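Take a look at chain A:
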Amino acid sequence: MSAIVHLRSAVALIGRFPALAGVNLDVHAGEILLLRGPNGAGKTTLLGVCAGLIGLSTGEAVVLGEDLTRNRRAVRRRVGLLGHDSFLYQDLSVVENLDFWSRAAAATVADGRAALDRLGVASRLFELPVHSLSAGQRRRVSFAAMICRRPELWLLDEPHAGLDSAGRDLVDGLMSEAATSGATVLFASHELDRAEHVAHRSVTISGGVILDETPPSTETRADS
Partner candidate 1 sequence: MTTTKIQSASTVSPAPTGTGSRGTKVLGGFALVFLIIAVVYGLFISPPDAQLGNTIRIIYMHVPTVMAAYLAFIITAVSSGMYLWKRTEFWDLLGSSGAEIGVLFFAVTIVDGALWGKVTWGVFWRWEPRLTTSAVLLIMYIGYLAVRAIPADPRTRATRCAIIGIVAIVNVPIVHKAVDWWRGLHQGKTVLGTIDPEMGGTQLFAMYSALIAGLLVCVWLLIHRFRAGFLAERASDLGLDQALEERRLESSPATGEDA
Partner candidate 2 sequence: MNSSNLTETLCIVGAWLVTFGAVGAYGASVILRGRRLSKIVPPEQRRWM
């Protein structure tokens, strides 16, 4: 079976800075892969490359069967990216944001509402503008806006950040559920105890390269 994410010698420049300096990575269907690494290692850039947002300057990248060196746009509708930014209009209310983003992604308004439910966003928050929410509540809304697209590949940058322990459990559950239902999850996290528990496999990225890509046969943790 072919890999969902297939990167070979991938070099990506941010300005003239090589954020990725030759990444080799395979992520297989239905897998939950944890991306570890210090700040500035290139985790966010790697997720951006997989989402088709950041182009490679050299190397190969095939995501969900689409060759990103030829066309970065085709893959975008099929992935869900949860970034550091909220991807939400601060002045619009929670439901207004969800309605807009779900319809923008060719999903229905009902999908958006269902996603809000799934993320446990209380209905008393629905009419509040996003800027008045707490960081954790906003994170849940962002997450809802991501899953309402029903992405085939989840790309999560620090999904646990800013959430309380109930929220973290919820996120872990969503990731496991996504993987069992056929989606693939690639996420970056600093919360190693929690993350390694939910991940099937982990790799470490540092200095723009993957250090220890373990063969996909070995389940769970490889070292440390």
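Throughout what follows, contacts are C-beta pairs under 8 Å (C-beta built on N, C-alpha and C of every residue); 3 or more make two chains touch, one makes a residue touch a chain; residues count from 1.
The candidates were selected such that all candidates are chains of the complex that A comes from, given by their letters.
Since the structure is predicted, the reported quantities are computational estimates derived from the model, not experimental observations.
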For chain A, as assembled in this complex, the candidate in touch from 1 or 2: 1
Chain A to candidate 1 touching residues, read off their complex: 11, 13-18, 21-22, 36-38, 41, 55, 190, 204, 206-209, 211, 224
